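Here the complex is missing a single protein chain, while all its other protein chains stay put.
What follows is subunit A.
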Amino acid sequence: MSALIEVKGLDKAFGGVHAVEGVSFAVEAGQVYSVIGPNGAGKTTLFNLISGIYTPTKGEIRLNGESTAKLEPNQLAERGMCRTFQQMQICMNMTAIENVMLGRHLKLKSNLFSTLFRLPALLRDEQSCRQRAAELMEFVGCGEYLDTEASAMSYGALKRLEIARALAAEPKVILLDEPAAGLNGTETASLEELIRKIADQGTTVMLVEHDMKLVMGISDRLLVLNYGRVLAEGTPEEIRNNPDVIAAYLGG
């Protein structure tokens, strides 16, 4: 069986700068796979490539064996990939629960006719969509905000809301870009628990993170980037003992 996500010889250049260079790795279904590295190592660029926001300069990404080269982000979503952003992307012109309901966009069948006349079938779908969204908000721990305007929510709650929105799409793989950034110790601990819960449900998790403690605790495998290149790849144990990684992180 081939890996869920397979990356081969990936290259992304911005002008003369190679943000990502010759990166290859594979993520098996069901894993928690983390990408770490110093600032500017190319982690977020890598995520943007995988999620179709950037187009690779060279190389190939396969999702479930299918090349993603010609696919738009929304088509990747149809194939079971969803993500969050380091710079949160929340629709501030909507309420919290509407943001999560937006995540179920692909699960809802609606046509213009039933929408304009607000037919009962549409209302039933909306009702169950809302219920599912409320469950997810409870699951990620922001259940008390249901009808709060997103613009009135705290940073920590919005981070969770973004995860709920991604989960609402029922993805096979969820990409979390620095979910712990800006969170305090307690919040990070509960985030760790949340990521574990997501993984336990069978969703593959890809994580970009700075928080070493968090990453080492929950990852099945890690990819270490430095200056856009792969420095090391392996289990947390292997990474911890890798001399190159130690050198890059401690300065050798």
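Convention: a contact is a pair of C-beta atoms (placed from the backbone, for glycine too) under 8 Å apart; a residue touches a chain by one contact, two chains touch by 3 or more; residues count from 1.
We adopt the following convention: contacts and distances are computed from a predicted model.
Engineer: Between "Cobalamin biosynthesis protein CbiM", "Xanthine dehydrogenase family protein molybdopterin-binding subunit", "Acetoin utilization protein AcuB" or "Branched-chain amino acid ABC transporter permease", choose the name on the UniProt record of the chain that's been left out.
Structural biologist: "Branched-chain amino acid ABC transporter permease"
Engineer: Please identify which residue in A:Leu108, A:Ala152 or A:Met212 touches the non-displayed chain.
Structural biologist: A:Leu108
Engineer: One chain is left out of this view; which of A:Cys91, A:Met212 or A:Ala247 touches it in the full complex?
Structural biologist: A:Cys91
Engineer: In the full complex, which bits of subunit A touch the chain not displayed? Write them out.
Structural biologist: On the subunit A side, contact with the omitted chain comes from 51, 53, 72-74, 76-78, 82-83, 85, 89-94, 98, 101-103, 105-106, 108, 110, 112, 115-118, 122, 125-126, 129, 165-166, 168-169.
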